[in-house]
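Working notes, beginning with the structure itself.
The complex appears here without one of its protein chains, the remainder shown in place.
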Amino acid sequence: MMKELKEHIIRRVKANFTEAEENNDFTYDRLDFTVKKEVVPSLLLFLKEEMGFKHLSHASCVDWLEEGELELVFILWSPKDKIKVFVRTRLDRDNPVMDNMDNIWPQLHTYEREFREMFGVQFTGLEAPDEFILEDWQGPPPFRRDFDTAAYAEKTFWHRPGREDAQDVRETIANRDGEDIPDFAKKYSR
Amino acid sequence: MEEVLYNVLGAIATFLVAFVVGMTYGGLNRKITARVQNRKGPPFYQNFIDTLKLASKKSAIHHGVMQHFGPAFLMVTSVMSLLIVPVLTHNQWFPNLNFHGDLIFLLYIMVFGPLGMALGAGQTGNPNSAIGITRGLSQMVGYEIPWVLALVALMIQYHTTSIVGLMAVQAQSGTWLMFSSPFAFIAAVMAMLGMFSYSPFDVVIAPAEIASGPASENGGKYLFTMMSSGSVFAFVKLTLYVDLFMGGADNIVILLVKTFALYMIPVLYSLTTVRYRTEQSIRWFWGWPSFFGLLAILQAVIF
Amino acid sequence: MNTIYIIFLIFLGGAVFTYFAGKIHKVLQDILFLVSILVPAYLFFANVEIGQNVNLTLGGISLSWGINYFSWLFSLIVLGLGSLAAIYAVGFMKGEKRRGYFYFNFILSIMAMTGILLSRDLVSFFVFWEIMTWSSYLITIYNGNKVQSIGIKYFVFSAIGAYAMLMAIVMVHHITGSFLIGDMIHAYPAMALSMQIWIPIMFLMAFGVKAAMMPLHVWAPGAYSNAPMAYTSVFSGALSKMGIYGMTLVLVTMVNHIPQGVWFREVLAWLGGITAVIGTLWAIQQDDAKKLLAYSSVAQLGYIITGIAIGTELAMLAGLFLAVMHALFKGTLFMVVGAIEKQTGTSNFTEVTGLIRKMPWTFLSALLAIIALAGIPPLGGFVGKWMLYESLITSNHYLLVIVIFFASTAAFLYCYKFLFGFFMGQEEKEWAHVKEAPAVMVLPMLIMALFMLVLGTFPGIILNPINHGLQALGYADSYKHLWDTSIILNSWGNKVVLQPILYSIAGIFLFFIAFLTWKGYKNTRFISTKDISSSGEVPKEDENLTFSVGFMQPFYRAVEPAMRRQIDKYYNAFADGLEATFEFLRRIYTGNGQTYAIYVIVFVVVMLLFKDFLF
Amino acid sequence: MINDKNSQKIVDIIQNWARKHSIWVLGYGTGCGAIEIPPTMTSRYDAERLGVRGAATPRQADVLLITGYLTTKTLKRVIRVYEQMQDPKYVIGFGSCTINGGMYYDSYNTIKVLDKYLPVDVYINGCMPRPEAVLSGFGQLQKRIAEGRADGAKQYKENLEWYRANQKKIIPNWVMPEYNW
Partner (left out) sequence: MVGTPVLFIAIPLMAAFLIPLLGMIWKELVRIVPGLVLTYLLILSINLLDHVLAHGPIVEVIAGWGPPIGINLVFSALSGFLVVLMEFLGLLVWAYSYRFKRNVDYEPALKYFLMLMMLITGSVGIVLTGDIFNMFVFIEITSISAYGLTAFYKGRNSAEASFKYVMMGSVASTFLLLAIMIIYAQLGTLNMADIANKIHLMNPTLKIVSYIFFVTALGIEAEIFPLNGWAPDAYAEAPGPVGAAFAGIVVKAAVYAIIRYTYTIFDLSGTFNFLIIIGMITLIIAETAAIRQEKLKRMLAYSSIGQMGLVMVAFGFGTEEGVFAALFLMLNHAIIKSLLFFSGSYLTYNSTDKKISEVNGMSKFLPITSLLFALGAFAIVGLPPFAGFWSKLAVMTAAADSNMILIMALVLIVSVVELVYYLRVVNRVYFYKKEADVKPKRPTVNALIVMITLGAIILLVGFYPDAVTGLLHKASAGLMDKTQYIHNVLSVR
């Protein structure tokens, strides 16, 4: 029963969006479509209005560092047919630009703000203050894979010495207070 | 001149007694609440430690001259009412400004504090304190009605408007006013719940909601003065109730026993109730307490 | 040329010259204005003796002017407050337009009030009463065209009252044959019962309107709050006292002598109580200071009416003392609002905040006035309130004492709202430029505030003339057994000694203030009201966290059901009904000749038909 | 007699005794450790018997609990609150995140070492210490107060520039009012 349903969806989508290549090799109720970024808004609208995929369950951004691309994935779910559709699109990594879609689903507004802050994806027409979660953030978009957090942490914050050679923190604190380590804790310290 | 000096010394002595007893009662209150909540609770002298710590705070901030008025007015209220209410009958060690201590004058002095505190809190500019003040004053209007009904009933029944007069009536007739005019006593006790602003009526200093209401900007020495005046004022209210309804006390032990018994009413009631909103508390005060007050007046007029 | 004539001449001459002096020079106008108020006031107190009367006949009616102890007390309020308000008005009116118009009517109303107190016969009483009404009306509509309906509402109410009084005067004239008040009082017990009932009612209607008693108080909030503040302190402070003066005269001298008098006084006492409660409940809810003070003065007048209506000696002392105190603190409060309005241009609580550091003297006088209004011990208000309660209790008005006490406790709410609204809360950048009000405005306020403080400890200063006044009206001398210079007693022998109270309050207060400021003085630092502990957030510069909109909301939510029905609605419905009937009557004049001719014929036919019945 | 050496000592001893037995904790939970405070306050562990009680505003509080990871965002508020508290004030750092960054040691927006930004009196380690550990922490703090060594406020005041420099390194646009103490 699931197979005919998937065939039917693919046929309907292919009829309207010819260059959408589908990926149907999932046994469970999932179907993927990969399209170019200009087509995404119209495809989302089509799926939502005609095909009954009322619910946008998630949107995420994947950083394909090696291929130099960012991928936006929108997961839609149709309560009537009980089937999930993944709409994927690829953006160029150096200058990722996508048009704003928060009029289709309002919650996309929050997702887009997060993508803009964390991945640096620019959404044309998104009116929202730049600062979203991170306050006074000067660094590069932190969720990109080429952003080395450890190095950044190293640069901006101090580290308490002795973490690398696992020197027992409890010792340093205890010495500071001039009292010996209680015996129950001795077996843990080196 | 000697009599004035004697009076001043007596006043200071009464103040110290009131301070100590008030603080211990506060500590006992916290102990009892803890015990009810199945935990050990702080020592009974915890309040003393808290006040000492507050007094020993090194730095303090204020938002203007008026902020000093707040705690000062509160102190004036508690000390003035302490001077008015006869603490121990026919005992020259605790004399006071007891010139036929008129009840209506006492009512107005007891209202003097909250209004002064409101001035101080207003100056701080903190919205929480302003909200606390509106709640405090509105609730005060609420509990004043049954309180005045009870007092007027007493005044009418015994044809005197002074505390000393009422105590004389009780001494002479032998029965406590608690029993000879029960409705007035019930109304007055219900009003007392409002005065202490413990649990059902503590919307004024709701710590989580409006950051301890009027006192939100007062720390260190200001809070010290407010806590001590609060405890003295609690003691004064209790002695007033004892004088009015339980025939006063001629030695300190009887005074402590009676006041503690009375003090248990608001404390235990506060353990079992949840906080009222302001208009709910006002409506509550104008409900049953006022009904009993009217009954008291009816009784005073008819019998 | 008796001094009374000189006083009236100076008033009239001063008024006319001040009106025209505006064209010549502004400062000259101010001087003339002050002269034409202060000189008669001085003359009045200097050499108008009690009992030295002046008789004259005008238009065939014999008028007699003179003063007795009772009216001397009220002239204290009128001329005292009048001259202080005049000094204040000079400051308030600097740079306003239409000053001549304002000064002319100001002087006329002061003259009219003095005239009322001086007049010993009903016609001059009525003449000055009417002049007082229309001169105060002209000032009420001073603020331009949006205030017209309020002004006309005020004038209509006062006119109804005044014409009721005119009817009473003329009926008295018909019975006694003369207009003198003395004759009326002597003839009153012998009158027919219906007359004995109707004449006081009609007099009380007139005085009730002016004293803003319950059913007739509808005009007061609008008129008090829309008149210019310089005049409102006199309007609500002294002018309403004329209603009280008349009411006392009627109640004490006439109504007390007839058996039904008890009902009059009971009804009036309860009306006073209800006015107090209504005034207070409505005052709490206002966002505009002027409206708040207007409703609050209606409430305070309710107390005074109750005090006078009770009728026992202590109650009369209380009522009249409260009348004097009301003139003082209401005068000061309206001057405070006037000063703030002059400096900031608005008198709305939600717009003005944090003026305490910019207008300290105004704040001080407002604080003292508020403490007096609330009736808190060190100041005079307490003495009046205490005597009122004692008199209510000792004269067995049990439920009334609860009503009055509820009104006065609820008064604390709007007292605090007034102080908090203007002076406290966070400073606003918009009002950073505000400076203290000019000295000429602050001086009267401080004088009155000081006087209230003195009255708080030595009420004898005012109780003495009140006592003389009551003796003039026929009360026994209550000096030793009801009050001494600084001790007040009630008829059950309970007393409050005011001097030690003040000294102990002041002593304790100063001790703790010293303790708080001295202790850790070095480490106590002053921080601005912007720097508050609001959960770690740093308040931005333009953000103002003062809580001023819907300030007493919790209390209002508790009493809201009681305030749904409003007497204004009934008056408006009545007025619309009248307007509709007038419209119907107007349609009789159809405008074409034929109908008029038919009317003539119908008239003749009707006459002929009923001729034997008519002639 | 008042201000000579040993009388001053007696006064200090009494004051420290009072401060030791009445610690008011500011109700400001900055991280995941805040959930540990209610159990310590309520019936099983009952911190109130030690004199520990909640206080609503920084003006009244003595102790500021940093209960867990501290992002730059919360640091700004914590500094603001710390400066509002009155003089003998202490800071207790809960959990390993305040000691050395804990599991967020390499995160780009959490503070690694609390010492650098606020004078900390007591650290309680553990990835959210249980109430017993919290009580021992309070005990530790009380011991330090009794010995008079809990002078974080004085330390903060003296080398304010150092603390301020560290804080400004993390918080680029500084809007806080000056701690003009």
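Just so it is clear, A, B, C and D label the chains in written order, and each chain counts residues from 1 on its own.
Operating definition for what follows: contacts are C-beta pairs under 8 Å (C-beta built on N, C-alpha and C of every residue); 3 or more make two chains touch, one makes a residue touch a chain.
Just so it is clear, the model here is predicted, and its values are computed rather than measured.
Undergrad: Touch partners of the unshown chain, restricted to the chains that are shown, please.
TA: Across the whole assembly, the hidden chain touches C.
Undergrad: For a quick check of understanding: of C:Y163, C:F458, C:F511 or C:Y571, which residue touches the chain that isn't displayed?
TA: Checking each option in C:Y163, C:F458, C:F511 or C:Y571, the one touching the absent chain turns out to be C:Y163.
Undergrad: May I ask which residue of C:K480, C:R564 or C:K611 touches the chain that does not appear here?
TA: Hidden-chain contact among the options goes to C:K611.
Undergrad: Tell me which stretches of subunit C touch the chain missing from the display.
TA: These residues touch the chain not displayed: 57-61, 123, 126-128, 130-131, 134, 141, 144-145, 148, 151-152, 155-156, 159-160, 163-164, 166-167, 170-171, 173-174, 579, 581-583, 585-586, 588-593, 595-597, 599-600, 602-604, 607-608, 611-612, 614-615.
We take it that only the chains that are shown with their structure count from here on.
Undergrad: Chains touching subunit A and subunit B alike, please list them.
TA: Common contact partners of subunit A and subunit B, which must touch each of the two, are D.
Undergrad: Cα centroid separation between subunit C and subunit D, in whole Å?
TA: 59
Undergrad: Can you compute the centre-to-centre distance for subunit A and subunit D, using the mean CA position of each chain? Integer Å is fine.
TA: 37
Undergrad: Please set out, as single numbers or ranges, the residues of subunit B touching at least two other chains.
TA: 57-61, 211, 216-217, 220
Undergrad: Residues of subunit D that contact two or more other chains, please.
TA: 57, 59, 87, 181
Undergrad: Pairwise, which chains touch?
TA: Chain pairs that touch: A-D, B-C, B-D, C-D.
Undergrad: Where on subunit C is subunit D touching in the complex?
TA: 523, 525, 531, 533, 535-538
Undergrad: Under the stated contact criterion, what part of subunit B meets subunit C in this complex?
TA: 57-64, 66, 68-69, 71-73, 75-76, 79-80, 83, 97, 99-100, 102, 104-105, 108-109, 111-112, 115, 118-119, 122-128, 130-131, 133-135, 137-138, 140-142, 144-145, 148-149, 152, 155-156, 159-162, 165, 211, 216-217, 220-222, 225, 277-279, 282-283, 297, 300-301
Undergrad: For subunit C, which residues count as touching subunit B in their complex?
TA: 354, 356-357, 367, 371, 374-377, 382, 385-386, 389-390, 393, 396, 398-399, 401-402, 405-406, 409-410, 412-413, 415-416, 419-420, 423-427, 490, 492-497, 500-501, 504-505, 508-509, 512-513, 515-517, 519-520, 523-530, 532-534, 545-547, 551-555, 557-559
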